[in-house]
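The complex appears here minus one protein chain, its other protein chains still in place.
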Amino acid sequence: MSVTYSDTFKEHLANPRNAGTLEGADAEAEQTNPVCGDRLRLALRVRGGRVESARFLAYGCPPTIACGSALAGMLEGMTLEEAARLTRSDITEAAGGLPPRKQHAAALAYETLQEALQQAEARP
Amino acid sequence: MSVTYSDTFKEHLANPRNAGTLEGADAEAEQTNPVCGDRLRLALRVRGGRVESARFLAYGCPPTIACGSALAGMLEGMTLEEAARLTRSDITEAAGGLPPRKQHAAALAYETLQEALQQAEARP
Amino acid sequence: MRRVYLDHSATTPVDPRVVEAMLPFLTGKFGNPSSVHFYGQEARAAVDRARRQVAELFGARPNEVVFTSGGTESNNLAVRGHCETTADYGRHIVTSSIEHSSVRGICEALERRDWEVTRLPVYEDGLVRVEDVRAALRPDTVLVSVMLANNEIGTVQPIAEIGALVRERREAGQKHLRLHTDAVQAASGMRLDVDELGCDLLSVSAHKLYAPKGVGALYVRRGLRLAPQNVGGHQERERRGGTESVPLIVAFGEAARLTRLELEERAERIRSLRDRFESGVESRVADIVYNGDRARRLPGLSNISFRFIEGEGLLINLDMQGVAVSTGSACSSGSLEPSPVIRALGRDDELARGSIRFSLGKDTTEEEIDYVLEVLPRAVENLRRLSPLYQKAVGSRQMAVGSALRVKDVES
Partner (left out) sequence: MRRVYLDHSATTPVDPRVVEAMLPFLTGKFGNPSSVHFYGQEARAAVDRARRQVAELFGARPNEVVFTSGGTESNNLAVRGHCETTADYGRHIVTSSIEHSSVRGICEALERRDWEVTRLPVYEDGLVRVEDVRAALRPDTVLVSVMLANNEIGTVQPIAEIGALVRERREAGQKHLRLHTDAVQAASGMRLDVDELGCDLLSVSAHKLYAPKGVGALYVRRGLRLAPQNVGGHQERERRGGTESVPLIVAFGEAARLTRLELEERAERIRSLRDRFESGVESRVADIVYNGDRARRLPGLSNISFRFIEGEGLLINLDMQGVAVSTGSACSSGSLEPSPVIRALGRDDELARGSIRFSLGKDTTEEEIDYVLEVLPRAVENLRRLSPLYQKAVGSRQMAVGSALRVKDVES
């Protein structure tokens, strides 16, 4: 049941980027993996169609944390259109890669992003 | 299938006592183990009710050789009565001991001795 | 980086004295014990000596010891070997719900071949009850297999009592009923005696005793016949085929000897370090739950669930700071496998996922424990601050998350 993580991945774990919550967020999405119970929360502040700040909270195995960190980190500065074009593998790559059995973490991050973007777009 | 042999035993193998045949023997016995094919031949020259010379030949696993050597060696100088009192375990002991699975060698030596003694006693 | 190994239940480093003992059997004394010549006899003698040493470890006779390739094989040989022999007399096994995956796996395999398996519960204390064993026994039960000490929480089961019960049933006429106990974890922490335990089969593994991985032993009580599993060759009195690993067996023998000599001393040191560790954790980390009875357990083991966070995350965090521990939970695509042992204690998934096993060894030092006590609370805190569960729990306290976070790159 052993798993090898990359240095980038470990760096996300040791020093997660953009952890926390956001006051006055324009979107606050939370998704749970119904099977394993992993949870990811993503908060965005959007200014002029661009993600000004992104924060995440995560409960679950290390890949969930690393994906949360990678996702929030790469979102800051992106336009909403750019963010909407992100794929699961973009997230995996930014997290430093995931072992085959841990791909569900990127899926969770992706779902959470979609929810957050919907909220952001629904804003006036 | 491993087997440990004693030093006495090995000495019998390295330097068998009384190996060979005997001209003008008073007894020449040969027994074969019908199961495994081991063979022992024992020749005795008897003078005044005493074994003057004893010689053996053996084909078979090392215990058969060692028992032949031990038996022939101990017989020389014995009276026929003494020889008749020898037991299987006397032979085993003189051979330096035998592993449990090799006890049949002493049995073969014992049988050959009995046949030889019968021949010797049948002599005028 | 400073490294502290607190995962001795997973495996142990080989004792230098054990390396010393085995080395000659790699190069010079390399014979095959089945060979009749000098090299073979030399190897045979070494295996015989090791067999005596291992037999002494659990108070058995040398010819009651079968060498195997490890604890897993010992368990396979015990359970399958006995069940195949007795299948005509009954097809029912009693075991516990917290056995090692090897015993668990064999029982499942037997179920697929029409055996019935009763899995006894453990309670919050992680202990099997003798009354439950009594109630589970049926006339067609041929095997009770309950581990002596659990590998995740270290709880020590009442094997002597179960042994007495099994013997009583056997004497009352259920003559094929036998008791197997997996003592792989127990061997490093408590004295073993097969007669006191009343077991008929007992498994041990060398690599939990400071010898190399790849060798173990099964105690088989005199008179008990097993269907061999690895067949071919006359080794181990026809009970286990295959050329004996002489160097590993010699190593195991030496490790058994040292264990027997030093057990009490090791256990005492380890227990006091473990106690220091636990009181240190208690005073530094809130919201923790101990798993398993804290009195009836191995001296070197401490299993703690940290609320709001997940075991593997904590494990990796500690690892990045040089501290090696383990968790019984695994999360992989599409399935969560929270430790079945912790679940069996009645804990919910979250607590089961947040459980960490710290297992100390004979060479663990006070400094190492203190280092872990420095690193662990910070790691727990950092993960909790990332945790939405924790945020919810403390939400009402209006905690200023951002400002308190010690992780980098955090804005309010």
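Annotations
Order as written gives the chain letters A, B and C; numbering starts at 1 within each chain.
Basically, a contact is a pair of C-beta atoms (placed from the backbone, for glycine too) under 8 Å apart; a residue touches a chain by one contact, two chains touch by 3 or more.
Bear in mind that the values here come from a model prediction, so they are computed numbers and not experimental data.
Checked against the full complex, the candidates C:19, C:117, C:130 or C:393 give a single residue touching the omitted chain, namely C:19. Contact between subunit B and the absent chain runs through residues 1, 5, 10, 13-21, 23, 30, 35-41, 53, 55-62, 65, 68, 73, 100-104. Residues of subunit C in touch with the missing chain: 3, 5, 7, 10-14, 16, 19, 23, 26-28, 30-32, 34-40, 69-73, 75-76, 100-106, 109, 205, 207, 212-215, 229-234, 241-248, 312, 315-316, 318-319, 322, 324-327.
In this section, only the chains that are shown with their structure count from here on.
Chain geometry summary: the mean Cα position of subunit A and that of subunit C are 38 Å apart. Within subunit B, not a single residue touches two or more of the remaining chains.
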